[in-house]
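The block underneath contains the structure these notes are about, expressed in structure tokens.
Subset of chains shown; positions unchanged.
So that you can tell them apart, the chains are marked A, B and C in the order they are listed, and the count of residues begins at 1 in each.
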Amino acid sequence: MQQQKTKTHWRVRLHEIIYEADTPSGKFFDVVLLITILFSIVLVMLESINSFDLKYHKFIYISEWVITILFTIEYITRIITVKKPWKYIKSFYGVIDLLSTIPMYLSFIFAGTNMLIALRALRLLRVFRILKLARYLGASQHLSKALKASKAKISVFLFAVMIACIIFGTLMYMVEGEENGFTNIPKSVYWCIVTLTTVGFGDIAPVTPLGQFIAAVIMIMGYGIIAVPTGIVTAEYTSATKKDDSKVLEPVEIDMNTQSCQNCNAEKHKDDANYCYQCGNNLHYD
Amino acid sequence: MQQQKTKTHWRVRLHEIIYEADTPSGKFFDVVLLITILFSIVLVMLESINSFDLKYHKFIYISEWVITILFTIEYITRIITVKKPWKYIKSFYGVIDLLSTIPMYLSFIFAGTNMLIALRALRLLRVFRILKLARYLGASQHLSKALKASKAKISVFLFAVMIACIIFGTLMYMVEGEENGFTNIPKSVYWCIVTLTTVGFGDIAPVTPLGQFIAAVIMIMGYGIIAVPTGIVTAEYTSATKKDDSKVLEPVEIDMNTQSCQNCNAEKHKDDANYCYQCGNNLHYD
Amino acid sequence: MQQQKTKTHWRVRLHEIIYEADTPSGKFFDVVLLITILFSIVLVMLESINSFDLKYHKFIYISEWVITILFTIEYITRIITVKKPWKYIKSFYGVIDLLSTIPMYLSFIFAGTNMLIALRALRLLRVFRILKLARYLGASQHLSKALKASKAKISVFLFAVMIACIIFGTLMYMVEGEENGFTNIPKSVYWCIVTLTTVGFGDIAPVTPLGQFIAAVIMIMGYGIIAVPTGIVTAEYTSATKKDDSKVLEPVEIDMNTQSCQNCNAEKHKDDANYCYQCGNNLHYD
């Protein structure tokens, strides 16, 4: 055991730097990573602006490759330093990390795949880890708990809304007809969704008096309907907050750190934890 | 009694297949039915797209008739296998089933009635029965209870909104006039509803400074007013959930099945029920 | 006293018919009145449609005068039969009744004043009296209590929103300039209100990248801000409902009738009341 520990020492050090944000070097790595991600997203955005692309095409192209190589190195290191690589590869962040890395390689084979780089935006979610804000984590836990509890109810609701949109869409297609922009039923259903959600682009708008009357009915319906998901989420969120209040007196007071177990990748250990609360792995090596 | 039971045995079997989703054959029937409904809705949508209709007109026409015949058979079987046919025919699903079946027959007499097929979308509501999700049924029960309790209040509210729309619509007609798109009062009222519900198509928009000022007042009003139905539904939904919590400890735990009584069509029997809780009819035959 | 009663008997009878909806004749009067109001509003709407006005101008003109004369008679009778005419004349309904009657007379002097007829819509609020729906009255009482309690908070909120609109409007005027539709600051502020309330007509829309960025900030602000009035109304409405629940066990059970006291016009007497709860006047004459 002692021997194995010294042997894997560099892997342990790297794991600490890459996966955690508690040590100075770990924090430094994460900040650099986030800046690189942000820079790469800005690059893709600028590349899509023609006037900018014409001027700085070479600079963008080279930067893109530098970032891709950096991400490749990072991805491989992540696999090496973790004890159960497959678990990481199949995890949410594992898939995102892979998809953020491969676009430039794929661009040799398929054109346009470098747009996948936009998925790098999802990597920015790591920012919450760096900020070491248990407060933010707690906040999002309440949110996700409320959203999870609302899921079934909101599904029922959205299903009913979809059926209403199909029926009203077909109705509007019959009333307004192709000459007023309602060229076919799918487009009519699209218009109905645009109206019911109170977005109202105005690219298609009813012209006939009857069509405008039906539109008014749909809008007032949408006005009343918008209250339903809000009501559900509010009620669930209130109850999620209350349950939390009654269980733990001061949930924010518990200091969680950003370490992840090298064995099972479990996160949200208490700050003074010595062993992983999921697999019992020792969290400290030195 | 024994004799009558054997005589109606095939009706009982058919009833179980058509009206219930607990047996393998019943579930299979319902899944096939839903796929047919979905397919028929997609057909109507595609038919409305000119380029698609030109190419595949014959295919769509034949499929439409096949589906219509299948629905006709299903509708007749439903009437035969139920003990009180009139109760089914006059029920919500009975009317929808009829309206979903007749459009193609009516198209011999009237043009354009095959658009009624869109009403088939309502048949999709049966999906909740198949999924056997007591959880979803419970969810929609909370919802409908909250909406029922809010009905009177929201009616008062919508009535007041309608009156405001008539008054502001007339005002805008006088201020903006016909040259700015407010061609008559009904159109002006339509614009007012579009604005108050925050849809805002932009097909009609105020041009004069005074008109824009009144529009701003309407919008800020609408902004405040949207809070009212949301507040009502939220309050009712919260209290509906609370009352339910205090009555039954774990409402989801009660296993309801999807059987409907052959005698009175009552649904939501407990999974281990032997007799209908409404008419006392024996639910099991074999 | 006995003598005076017989003398004013016809006034008492008329008061009962006009102001109350409990007796058959009173209910009949109110229903006829509401139908007349509705008919007169529809008339004004149709008059504004050119093609309709050309055909039926004479019919509309005569109907308008018939209705005006009927309303004049009703207004005078209301004044005669009430004990304190000035109280009625200065009341909300008194003013509305007058304004609904005079437009045709004023049209001799000023052109276009017959548009005031739209104010007749406000008379429709009497519908709640006829329907004798204590339930609806209770509902609107909860609503108005919640809205009254929210008034101060929503004023503070709207005041802050207005200041934000002035600042952002000026900013957009400077960024976008006159060539992109932001021709002056008031128009810019109007656009800002359109955007913040999520109406979004699209008659004016930012074109420059910087303008679009500021617009995005305003929209996300508006998205968060819309939560505030909703939150306030919901919280107040919930507490208004709760207080009511704890005071009266079944507030709907109390039967209020639609009588109004002949002496002081007070409404909402209990169904078995003999004397006015405000001035002690005897409510029954026969």
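Convention: contacts are C-beta pairs under 8 Å (C-beta built on N, C-alpha and C of every residue); 3 or more make two chains touch, one makes a residue touch a chain.
Predicted model, so just to flag it, every value in this text is computed and none were measured.
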Given 3 visible subunits, total identical subunits the whole complex contains: 4
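Simple rule for what comes next: only the chains that are shown with their structure count from here on.
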Could you please state the distance in Å, as a whole number, between where the Cα atoms of subunit A are centred and where those of subunit B are centred? 33
Separation of mean Cα positions, subunit C and subunit A [Å, integer]: 47
Shared interface positions of subunit A, touching two or more other chains: 198-202, 230, 234
Complex interface listing, subunit B residues touching subunit C: 152-153, 155-157, 159-160, 163, 166-167, 169-171, 173-174, 183-186, 188-189, 195, 198-202, 205, 209, 212-213, 215-216, 219-220, 222-224, 226-228, 230-232, 234-235, 238-239
Can you tell me which positions in subunit C touch subunit A when the two form their complex? 198-202, 230, 234
Listed in rising order, subunit B residues that touch subunit A in their complex are 41, 44-45, 48-50, 112, 115, 118-119, 121-122, 124-125, 127-128, 133, 135-136, 139-140, 142-143, 146-147, 154, 158, 161, 186-187, 190, 193-194, 197-203, 226, 229-230, 232-234, 236-238, 241
